[in-house]
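If you scroll down you'll find the structure; I have some questions about it.
All protein chains but one are shown at their positions in the complex.
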Amino acid sequence: MSDARTEVLSRVRAALGRPGAGTTPAGLIGAAPRDVIVPREYRGAGEHPAGSPEVREQLVDRLVDYKAHVQQVAEADLPAAVATLLSSLSEEGQVTVVVPHGLDKAWLAGMGDGVEVREDSPAAPLPASELDAADAVLTAARVACSETGTIVLDGEPDQGRRAISLVPDVHVCVVRAEQVVQTVPEAVRRLGAYPERPQTWISGPSATSDIELDRVEGVHGPRTLHVLLVPPS
Amino acid sequence: MSRTFLGLPRTLRRPDDVAAGPDEPFGAVPHPQAPLRWGDAFPEAARQTLKNGQLRRNLGHATQVIRAKRAAVVSEVPDWEALRDAGSALKERVMAELPELLAELEENVTARGGVVHWARDAAEANRIVAEIAKAKGADEVVKVKSMATQEIGLNEHLAAEGVAAIETDLAELIVQLADDMPSHILVPAIHRNRTEIRDIFLARMGDAPPDLSDVPRELAMAARAHLRRKFLSAKVAVSGANFGVASTGTLAVVESEGNGRMCLTLPETLVTVMGIEKLVPSFEDLEVFLQLLPRSSTGERMNPYTSLWTGVTPGDGPSEFHLILLDNGRTDVLADTVGRAALHCIRCSACLNVCPVYERVGGHAYGSVYPGPIGAILTPQLTASTGGVSGHHDVNAALPYASTLCGACYDVCPVKIDIPSILVDLRAREVDADRSRRGVDPWAAAMKAASWVMSDGGRFGLAGRVATLGHALGGRDGVIRVAPPPASAWTRSRDLPAPPSQTFRQWWAKEHGRPADEGDDE
Partner (left out) sequence: MRIALAATCIADTMFPGAPRATVRLLERLGHDVVFPPGQACCGQMHINTGYFAEAVPVVRNHVETFAPVADGEWDAVVIPSGSCTGSVRHQQAMVCRRAGLDDLAATAEAVAAKTYELSELLVDVLGLADVGAWFPHRVTYHPTCHSLRMLHVGDRPLRLLRAVEDIDLVELPDAESCCGFGGTFALKNADTSAAMLADKAGKVRATGAEVLTAGDMSCLMHIGGGLSRQRAGVRTLHLAEILASTREEPTTLPPARVRETEVAR
């Protein structure tokens, strides 16, 4: 194994014309590349601040374009909104929802008898078959980007293991206004504070364009994405 | 007239390269032993695919759709050109600092509990994956769509080792079920329309509903049901990677369907095969590529899912992570100061979608898992150590000529790879490689003669006057309908005007000139 490592790195050095490195497999020795300065003239931030009405409006527009469902819900009304949404998922009134162990318990306060809440944590993970049997998952988010309609989860206790927001067919995600930034660079800056966390960037429900490059929503990931957007309090 | 007169490579079909017969119900594309060199040379392969009217309609439709989508989402980004400049420079920096960045990535992945392997070539990478799968007792692995694993022929190798590789991307699944070959980097089944896909599912999927229609949504649902159980039970997954962040050891997979998330998250063991060129220096650099890639590839503001992971995260996702860093010809590409820019490619496929040649002939004509303009510059270079740029005896030598140099690919490339210039440069490399060969190449002889004539106004003026003697060939309407070779290639579908009775410089000498203006007195 170390042989391959040594040889590949030696080939790379030869390709770049560094001395004493032998040749590439085709017997080539390359020339040193020029020094490169990376121009960063692109926008590092948008014109609207995080959580502003403009970015929230743009986020809603983008999400709807992806065929996600969006509601703007005041903090105080979240429990009722969550309860109504979840109970509407089943006509029989029996719904199983998975939640990460660090989720704000206040969000579950309005839940009626018909909703069974299953808590998941890295220490006590639900098996994949149980996730598959669940109707929905409810999570928070880490950051959202309005220009691209993207919500990012980074595995913190209120968002949970990656599997829980993947296997159930309905994902209900609560996004707070202050988490919404306009541009991708702003989102990456926030995420870059903890780059080692596993991240899932979600832009609408799962989709495919593999048949005649026609977009169809709903494949292996959740076929339905509900976003509850909480305006500033 | 022999085709070598036109400088075409001799068509060497290697019968041992072809594993299956051409009697496949869903396509005449058998699985080759060499994913970077199969079938006839481009001109002949294209001649065959051009006859397939269904293919041309499917491709024409699909490429038109995607071109319009891309144009719309690119036009709404005010700093698109600045992003391209940054992406291009970042990739150039990666190549310049590749030894250091690879070591940095390795260190960071290892520190986070991952295991890093190095593979000099396809065989070595395949062996590593097979050993891991067997060590885990897996007779089945689920796969995320990956060009690197296509390039090394991983599925065929695993099959030979008794491990079934299950493609989970919808288009890859279609290709796999049809026993076909991919024809596009992003949408490997782009050459199939919905009705063909329905027929493939009904015949090969096993659990497809018998009343399956050809509505894309229903087809996608059939794939979902078919793969669900596999995802929930698989022990080992194999993926590629779109980006590897050197400074953090973070890997990224960009996808749409959620099959990627399933593979990257649910199985206990994840093996990622990544070309050594796929690095970005730091985490913040993702802000450039995650804007460029989705808009260029699927024509979306953002693809539905992007997964980022760093080594192993206890309690979340695979407990074992292997990263295989693959050379397989990349260092030969890197050694060419012009051609190395081909390694900047982020596999978006925008160049395929806008290419007027690709649009007509389809991906299979390129005889490589990398088709289209990027394939025409990447495939010959990746196969350099086995003759890919060593002149006309190799089928891959025809690829740099599979372009009109129209430049549409360069215009859309998110990392500004100057594909036309690299095509021209590769042509020069092929020509130079041929110079050492014995025997007379009529094409080279013609170029040499033309060079002599065209490097002097007097000689050229004389040649022009001689050509006017052919004026009468055009008959009453001044048109030549049948010409001898090599011009016969022209007159098969086009008329050729007969030379005029007077060249421009003859007219000029008469109207404006001093005698010297005739040019032959110098």
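We call the chains A and B, going by the order they appear; numbering starts again at 1 in every chain.
Following the convention adopted for this analysis, contacts are C-beta pairs under 8 Å (C-beta built on N, C-alpha and C of every residue); 3 or more make two chains touch, one makes a residue touch a chain.
Owing to the predicted nature of the structure, the values given are computational and were not obtained by experimental measurement.
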item	value
Visible chains that the absent chain touches, using the contact criterion stated earlier	B
In chain B, positions touching the absent partner	6-8, 42-43, 46-47, 50, 56, 356-357, 360-361, 400-408, 410-411, 421, 424, 426-432, 444, 447-448, 450-461, 463-464, 467, 477-479, 481, 486-487, 489-490, 492-497, 499-500, 502-505, 507-508, 512-513, 516-519, 522
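The criterion applied here is as follows: only the chains that are shown with their structure count from here on.
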item	value
Cα-centroid distance, chain A relative to chain B, in whole angstrom	30
Residue ranges of chain B in contact with chain A within the complex	58, 61-62, 65-66, 69, 78-79, 82-83, 85-86, 89-90, 92-93, 95-96, 98-99, 102-103, 112, 117-120, 124, 168-171, 174, 187, 189-190, 193-194, 197, 216-217, 219-221, 223-224, 227-228, 231-232, 245, 248-250, 256-259, 261-262, 264-266, 276, 283-284, 286-288, 290-291, 294, 298, 300-311, 313-317, 325, 327, 329, 331-332, 334-337, 340, 384-385
Footprint of chain B on chain A - complex, ascending	1, 4-5, 7-9, 11-16, 18, 24-43, 62, 66, 121-123, 125, 128-129, 132, 145, 147-150, 155, 161-163, 166-167, 184-185, 187-189, 191-192, 195-216, 218-222
